[in-house]
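I'd like to ask you about the structure that follows.
Shown here: the complex without one of its protein chains, the others still in place.
Our next item is subunit A:
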Amino acid sequence: MIGLLLCLPAALILAAGFVWPVLLLGRISFNRTTDMGAMEEAWTLETYAKIVTDDFTWDLAWNTITLSAGAAAAAVALALPVTLLIRSAPPRWRGVLALMAVAPLLVSGTARVVGWMAILGDQGMINALLTGLGLTSQPLRLINNLTGVRIGLTESLMPYCCLVLIAGLSRLDSRLEEAAATLGATRSRTFFRVTLPLAAPALAAAFALAFVLGVSAFITPRLMGGGRVFVVATEIFDLALETVDWPAAAALAMLLLGTLVVAMVLRGVLAGREAPR
């Protein structure tokens, strides 16, 4: 009872700052946009119909899904060795290493993008190195395109993957790997036959989180795509603030939200079926 009371402030903040705006957004998505571009109060599915039948929407959705799935997979793949290193480190180093792995979360997304510009730009570190070594004559286009967004998104998702994997793998008993070794398994066979299968649920959880964050990412695609990369989140922004078509922006946002909710419920159902008890 007291627990519920103590949750009240958080519940109020969530209601005012999240639930109410989402409801409002939902309401706007049913409004009509006139030919003049003005918004008119209504209860209509016109906007939804327009979005769903537009090929551009499906292109956007496909881009968004492939981009986030790729970035999430890359982030999980990169975070796994980091997590395994942290796990095998002496106990007093583990905390420091874990903090280093998630430290990027402490830097604002915008600042990180500026950092990437210095690294990936035409005059950036990588191109300076490549041309300096004579490996390329033309600078590689590593930013302001899809490649840039892929790199930036992967990097921004990695700390989240590390967090999930550190928590997930800390429950993995190192005696199991020792047992595998005493049974004649080399380190690599131990990894593929014991560590990886047991880490699978954590890897799936990390991928799911990274994917959801990737789908809704805005700053990285916007700033590192140089206006050439279009995903659902950037489109919502453009619709709301440049085209000023609020019902369309709201409807697209609701569709995105709905898709993510369905995806997460599905994942929960699947994960629940795989791991009884």
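The rule is simple: contacts are C-beta pairs under 8 Å (C-beta built on N, C-alpha and C of every residue); 3 or more make two chains touch, one makes a residue touch a chain; residues count from 1.
The rule we apply is simple: contacts and distances are computed from a predicted model.
Asker: Just go with whichever of "Acyl carrier protein", "RNA polymerase sigma factor", "ABC transporter ATP-binding protein" or "Acetyl-CoA C-acetyltransferase" UniProt uses as the name of the absent chain.
Answerer: Of the names offered in "Acyl carrier protein", "RNA polymerase sigma factor", "ABC transporter ATP-binding protein" or "Acetyl-CoA C-acetyltransferase", the one UniProt assigns to the missing chain is "ABC transporter ATP-binding protein".
Asker: Taking the entire complex into account, which one of A:Ala179, A:Leu241 or A:Val262 touches the absent chain?
Answerer: Of all options in A:Ala179, A:Leu241 or A:Val262, contact with the hidden chain holds for A:Ala179.
Asker: Return the single residue from A:Ile51, A:Ala101, A:Ile166 or A:Val194 that touches the missing chain.
Answerer: Of these options, the touching residue for the absent chain is A:Val194.
Asker: In the whole complex, what residues of subunit A lie against the chain that is missing from view?
Answerer: Contact residues on subunit A toward the absent chain are 173, 175-176, 178-186, 189, 193-194, 197-198, 277.
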